[in-house]
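All protein chains but one are shown in place.
Right, chain A next:
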Amino acid sequence: MTGLRRARFWVYGLLAAFIIGSVFPFYWSFLVASRDSGMMTQKVPPLLPGGNFFANAARVFDTVPFWRALGNSVIVSGTVTISTVLLCTLAGFAFAKLRFRGRNGLFLFVIATLAVPTQLGIIPLYIAMADFGWAGHLPAVIIPNLVSAIGVFWMRQYLVSALPDELIEAARMDGCSMLRVFWHVALPASRPAAAFLGMFTFMMSWNDFLWPLVVLDPENPTVQLALERLQSGYYVDYSLVLAGTTLATIPILVVFVLLGRQIVAGIMAGAVKG
C-alpha cells in the first residue's frame, strides 16, 4: 500500500488468476470453434485447439450474410465514430474555452442527461423511424448516435486544462474565425482525448444490440444481429456459433491489444476528472 516495497508474490498470483478467468471464455470459444460439434459431448473436453476453425468460419459465411454484416458494422461504427469525435470535440471546446451566457447551466444539463435511460424511448423512436421509412436501413442506427453526452463531457474536461487560453487569443489576434480556431488550434490539441473517445465510441457502436435488433431487418444486419441469428437455430451448433463470435471479436481484440495502453489511460483519466 505504501509503495515502498515491491508487491508480494501472492498479489501476482491473485491477479494472474483473475486474468486467466478473464481470458478463459475467449479461449474456450476459440477452442470449441476449432473443433467439431462432437467435442461438446466428450466427458473430459480437450484443452488444445483442433484444426477446424477455418472450416467452421466458412460455414458462418454460408449460414448468415456475414460479409454484409461486417460491411454494415464498419459503415455504422465508422460513421458514428467520426461524427461523435468531431461533434463532441466541437461542443467540448465551446464548453471549455468559450464564454457565453448559460454555459454552466447547459453543461450541467449535459451531465444530467448521462443519467437518463434513453433506451426506454425505443418505442416512439421506432414509430418515428418507421414513419420516415428508415426502419431497416442503416441511417436508423447511425443518426441517433451521432453525438454523445459522455463524449461532450469527456472532451470538455480534457480541453479545460490541455488547451491554453493564450493560444486561442493568439489565433484570434491573427484574425482566425472561431471555426478556424477550432480546426487549427483546438482539434490538434485534443488529439489524445479524441483518440480515446474514438476507440471507445467504436467499441460501443460495434457491440450495440437492442436498438439494431428493433430497427434493422435480418437480411440487412450488423455483426451482432448476425451472431444472434446464428444462435437462433432450432439446434444450436456451437462450433459454428462460437466461430462466429470469435470472428466478430477478433477486430475489436486487435484494436484493444494495439491500443490497450491508451484505453486504460483514458478510462483512468476520465475517472479522476469525473
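Quick notes
Quick note on the criterion: a residue touches a chain if its C-beta (ideal position, glycine included) is under 8 Å from a C-beta of that chain, and two chains touch if they have at least 3 such contacts; residues count from 1.
Quick note on the criterion: contacts and distances are computed from a predicted model.
Missing from the rendering is one chain, named in UniProt as "Cellobiose transport system permease protein" (options: "HTTM domain-containing protein", "Sulfurtransferase", "Cellobiose transport system permease protein" or "[acyl-carrier-protein] S-malonyltransferase"). Within the set A:G51, A:G133 or A:G175, the residue that contacts the chain not displayed is A:G175.
When you scan A:A58, A:V116 or A:V160 for touch with the missing chain, the hit is A:V116. Listed for chain A, the residues touching the missing chain in the whole complex are 1-8, 11-12, 14-15, 18-19, 21-23, 25-26, 28-29, 32, 40-41, 43-45, 87-88, 90-91, 93-95, 98-100, 103, 106, 110, 113, 115-128, 143-144, 146-147, 149, 152, 169, 172-180, 182, 203, 206-207, 209-210, 213-214, 223-224, 227-228, 231-233, 236, 238, 241-242, 245, 248-249, 252-253, 255-257, 260-261, 263-264, 267-269, 271-272, 274.
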